[in-house]
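One structure is given below, encoded as structure tokens.
Of the protein chains in this complex, all but one are displayed in their positions.
The block that comes next holds chain A.
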Amino acid sequence: MKSARLLAVALAAATASSSHAQSNAPAAPYAYAQLPDPRQEAEAKALMETLRCLVCQGQSIADSDADMAGDMRSLVRERIAAGERPEAIRAWLVERYGSWVSYKPPVEPVTWPLWAAPAVLLALGLWLARGRFRRKAR
């Protein structure tokens, strides 16, 4: 499936180049560079894949060219390098940007139906399928 993020990449890249030229702030050091420790990098990568790039529709920060995604990647890597736990970084980002930023839905009353859905669906299916076998003529 051709992904939805193509347009977003295009838009983000188009705006990124202009804003990049204007800002004099130093580029985020870890936007396009890995952490030296492979274990930490793996941890950071796993977290980045579950964080939404806020300026691109439907795309994680781990695979976006947008400036903001780069800044967020750098932030995640720096905090992981400083020893912070991935879930603490996620919580900090959610507090700042809302649940929208995390691809992992929180477990709270509003998402209970979402998390219950698999069990409910399976139970419903099993109940339907059981009927197929039980009514067999002996």
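Following the convention adopted for this analysis, a residue touches a chain if its C-beta (ideal position, glycine included) is under 8 Å from a C-beta of that chain, and two chains touch if they have at least 3 such contacts; residues count from 1.
Please note the rule applied: contacts and distances are computed from a predicted model.
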item: Options "Heme lyase CcmF/NrfE family subunit", "Alpha-ketoacid dehydrogenase subunit beta", "Phosphate transport system permease protein" or "ABC transporter ATP-binding protein": UniProt name of the undisplayed chain; value: "Heme lyase CcmF/NrfE family subunit"
item: Positions on chain A where the hidden chain makes contact; value: 1-10, 13-14, 17, 20, 26-27, 32-34, 45, 49-50, 52, 57-60, 62-65, 98-105, 110-111, 113-114, 117-118, 121-122, 125-126, 128-129, 132-137
